[in-house]
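A protein chain is absent from this complex, but the other protein chains hold their places.
The chains carry the letters A, B and C, assigned in the order they are written, with residues numbered from 1 in each.
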Amino acid sequence: MAHPSDNYLTHTRGIKSWLLTLDHKRIGIMYLVTILGAFLLAGIFALLIRTELLTPGQTIVTADTYNRLFTLHGAIMIFLFVIPGIPSALGNFVLPLQLGAKDVAFPRLNLFSYYLFVFGAALMVLSIIVGGVDTGWTFYTPYSTDKARAGVIPVLTGVFLLGFSSIFTGLNFIVSIHKLRAPGMGWFRMPLFLWGLYATAIMQILATPVLGITLLLLIVERVLGVGIFDPGLGGDPVLFQHFFWFYSHPAVYIMVLPAMGVISELVSVHSHKHIFSYKMIAWSSVAIAVFSFFVWGHHMFVSGQSAMANMIFSALTFSVAIPTAVKVFNWLATMFRGAITLTTPMCYAVAFLSLFAIGGLTGMFLGSLATNVHVTDTYFVVAHFHFTMVPVGVAFIGGLYHWWPKITGRMYSEKWGRIGCAVFVAGFYVTFVTQFIMGTHGMPRRSYHYLPEFTALHQMSSAGALAMATGLFIAAGTFIHSLVKGLPAAANPWGGASFEWQCPSPPPHDNFTETPPAGDPYDMSDWEYHPEIRGYVRKT
Amino acid sequence: MNEKASHSAARPHVVPLRVLLAVWGALMVFTALTVAATEVDLGAFNLFIALGIATAKASLVLLYFMHLRYDKPFNAVVFICALLFVAIFISLVLVDTTQYQPELIPGYAPELLK
Amino acid sequence: MIAHAADLATSGSLIPERPLFGSSLWLPPPASTAAIEVDWVFQFIFWIDAFFFVLVTALMILFLWRYARPRGARAVGGPTHSTPLEITWTVVPLFIVMAIFYEGFRTYMESAVTPGNGYDVQVTGQQWKWMFTYPNGYVDENLHVPVGRPIRLTLTSSDVIHSLYIPAFRLKKDAVPGRFNKEWFQATQPGEYQIFCAEYCGTGHSDMLAKAIVHPPGEFENWLENAASYASRLSPAEAGEKIYHIRGCAQCHSLDGTAGTGPSFKGLWGSTVTMSDGLKVVVDENYVRESILQPQAKVVAGFQPVMPTFQSRLKDQDILDVIEFLKTLAPGR
Partner (left out) sequence: MSREDPRVPHHFESAEQQTESARLGMWVFLATEILLFGGLFCAYSVYRANHPDVFYYGTQFLDKHLGALNTMVLICSSFTMAWAVRCAQLGERRALMVLLSMTLLCAALFLGVKAIEYRQKWKHGLLWARKFRAEALERSPTKAGATWAETASAKTTMAAPDGQPTSGPAASNPLTTGTKALAATAAFEDRTSIPPAGTAPAGVVSGKKSSAAKPSERTPPENVQVFFSIYFLLTGLHGLHVIAGMLAIGWILRRARRGEFSSGNFLAVDLVGLYWHLVDIIWIYLFPLLYLIH
């Protein structure tokens, strides 16, 4: 029935068939485009920030503009790129394919969620036009309620809508994974990417509504003055921090867990070896999801949080380190005695490993009470969270390279893909290792001016940022080149055994004419490489 | 397809009207009871009585009006998880805020006088 | 404000003899009792981290090199599970993080107990200025303390959240409106140390700088006595200038004619200014007094009504001193 050229891209035509589509693959692509646009915008802000910091005094913008730049850089990166990047774009595309399903459980809700996202994003961008926001992405009271510019209201409303977009996506994923698994696919026969998405969805469901009510309270506080968070009216600003971090710490794992899922896929498929200790990786995802709810107080050790709470939160914080360490060791063990092809996705996977290791290990300084006091709110924290957030971006790009042949039906230049990755990672190290040093020497974050002794380090950091941008442009170049001139991709270019590689590239509108039998998603022994089609074919 | 749909979905539990009426009656009695309980001063115990009655009422609604008793157990797990995480949230925040009360300036609210 | 950072750059008062990497790549030289303890914990974590980072990276590179295969190759077996290994790498990190927690916790709790014989200084953050109030009521823009004596700080803020940060003492505490946060330290080395605001607080956040000046034994009392008696030592105009600097006027009102958050004081005295409602007012004693006590009563056109009242914070004599200081800035003088 399926004509070879009939795929989800050509199934129907016209702009309306895209904007009103209920196909998870098209919605995933629309997310991808929107998210990449936001990434570009936030990236430009980052470069402006690094340019401003070339000299201790004013370089290109005023202090007020600088404050708006870092706020929007943070808010757009987090809410429009890092949080939705993997689940909404890649997850939407891949999840039903990996389940062997025709779509997510609620396709209309999926489309609605996308438009909520677009509307929220538009409100955030609008705030730039009405004058910007200068609160930092954390919106701490009473600065955000009393002093900040009026642009804070559209931003808060925007983030509120984005939160609900995220909740609905999570809801959709939970129900899809529960109810739409292909016959024979037990919980422990799901690809690990789905475990990552499932754990993420749990957190989206349980944490994001608290962000919703926090932002709602902040809007009401600002517009009506209810005095819950505003000390001027009898409120408690530290209570706001509890509310905010109850969401925003789990949010860190909302960002990281899908990335870990991607890495599990990448490491196993490109090492052509069964993932090491499937169950430990699956359970550690759930463990991270649950533990992450108990640790938010480590953002508040110097805020006036009581010593008792500090102690509890510090102790609980270290609990998250264990499942994270387990995952890292499992990935290494997967590579051990594998057959590693250093493809572009694999380059990004090992880049993730090395960056995220530093991100996780430097978290020890922040979890420990004694050292936290010195390094919190300095560039050390800035460097630490970039060493955890940027790996998420790395996994996103790696995942994009991994599934790109499936999404577009085209291959790309492996050579330039690898060069882009190397340039980006080298630039990243230069940018942020210098910031660790500045931080331990006492350079406070969000500072427009700095003491002249930090000049050399700041300039190195800015140079690194430029290299990062170059690496990203090279990556973008490979994608564009692939769209224009890429060779046709095989159905299974890497030799993966999960369902998405068993339908054509690009997949047909209904994904599978017949759902293939569910087996071990990491048992790749049945697949044989055929150089003439640049892909793998199942042994007959 | 239509035939199949009506057969497979027609099997959900239909709660007898008798049960619904009994639950409704119990809820009304509990409401009267909780108002009456405030007339008796039992100190801090009043709060527990009020919350206990509320929980009993909520359980009745959940089990019978919302069919949780006859439903897939996982739906109950979802609901209980939500309550559990609210409890975690409130209790950890309370652990902190009750501790730091001595540091607060009593009655600080300068903007109210404006 | 821009001038502020630039001043610091040129005045050379920033402990210029200290290059960034004076004693170690990672930490500035410790100058308080707590700093020495904290540095130990820092080193402890640092070497554990270094070990694991090298381990992970080395294994990764080794495997990438050793098991690199051309496209189409397949792995020959290899383990997919090993219970002893998994238990090892779950339990060993568990004990390590428990040790790290304990070290951090122990050190923190030692410094959380405020000693009884401390000297009290009250700290108020205000956009964008630190104010340090000594027991005799004197207010200074820098933190002066005696060496070798526990100093107890009580922090609050009069507007938004600030955070007092003294890297050399490894000390940081938020100043939160509506509450008094407590912190203490004991300096071990006389000298000047940088104070930052570590919690973002608006436009002038990065200029909210001050110094912690640790006096050698015996000198602190003399300094305090001398500093507190400025009103009797100085002429009214000089006292007014000091008040201008230590009470935060300088953050918004410049002396060089550039408009900040508020109008510049240069040439202000005796001039006629237009209010936001169109009223024209001559800057005289009554107007200045009213502007200090009721800032919102008359707001100069083009500025926001954001000045806090100084009612109950400045004495009548202080206001007269400020007026004398303004007179010295009048046009033609």
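Note that in this section contacts are C-beta pairs under 8 Å (C-beta built on N, C-alpha and C of every residue); 3 or more make two chains touch, one makes a residue touch a chain.
Owing to the predicted nature of the structure, the values given are computational and were not obtained by experimental measurement.
Peer 1: Which candidate, C:Pro70, C:Gly137, C:Gly218 or C:Gly278, sits in contact with the chain we can't see?
Peer 2: Result: among the candidates, C:Gly137 touches the missing chain.
Peer 1: If the hidden chain were put back, which of A:Ile167, A:Val262, A:Ile312 or A:Val375 would touch it?
Peer 2: That would be A:Ile167, which touches the missing chain.
Peer 1: Which parts of subunit A face the unshown chain closely enough to count as touching?
Peer 2: 22, 96, 101-107, 109, 167, 171-172, 174-175, 178-180, 205-210, 212-214, 216-217, 220, 224-228, 230, 232-236, 239, 243, 510
Peer 1: On subunit B, where is the contact patch with the chain that was removed from view?
Peer 2: With respect to the unshown chain, the touching residues of subunit B are 1-2, 4-10, 12, 14-15, 17, 20-21, 23-24, 27-28, 31-32, 34-35, 37-38, 41-42, 46-47, 50-51, 53-54, 57-58, 61-62, 64-66, 71-72, 74-75, 78-79, 81-83, 85-86, 89-90, 93-94, 97-98, 101, 105-114.
Assume only the chains that are shown with their structure count from here on.
Peer 1: Please compute the C-alpha centroid of subunit A, do the same for subunit C, then give the distance between them in whole Å.
Peer 2: Going by mean C-alpha positions, subunit A sits 34 Å from subunit C.
Peer 1: Could you state the distance in Å from the CA-based centre of subunit B to that of subunit C?
Peer 2: Computed from C-alpha means, the inter-chain centre distance equals 47 Å.
Peer 1: Please work out the Cα centroid separation of subunit A and subunit B, and write it as a whole number of Å.
Peer 2: 35
Peer 1: Two or more other chains touching the same residue: where does that happen in subunit B?
Peer 2: Touching at least two other chains: 100, 103-104, 108.
Peer 1: Specify, in ascending order, the residues of subunit C that touch 2 or more different other chains.
Peer 2: Each of 177-179, 181 in subunit C touches at least two other chains.
Peer 1: If we count contacts the way the header does, which residues on subunit C are in touch with subunit A in the complex?
Peer 2: The touching residues are 1-2, 4-6, 8-9, 14, 19-20, 25-28, 37-38, 41-42, 45, 48-49, 52-53, 56-57, 59-60, 63-64, 67-82, 85-86, 89-90, 93-94, 97-98, 100-101, 103-105, 107-109, 111-112, 127, 159-161, 163, 165, 167-168, 170-174, 176-179, 181, 194, 196-207.
Peer 1: Tell me, which parts of subunit B touch subunit C in their complex?
Peer 2: Going by the criterion above, the answer is residues 100, 103-105, 108.
Peer 1: Which subunit A residues qualify as touching subunit C in the complex?
Peer 2: Counting only subunit A, the residues touching subunit C are 56-58, 63-64, 67, 134-136, 140, 142-143, 146-147, 231-232, 236-238, 271-278, 280, 302-304, 307, 310-311, 314-315, 318, 321-322, 325-326, 328-329, 332-333, 335-342, 350, 353-354, 357-358, 361-362, 364-365, 367-374, 376-378, 437, 440-442, 444-454, 457, 495, 522, 524-525, 529, 531.
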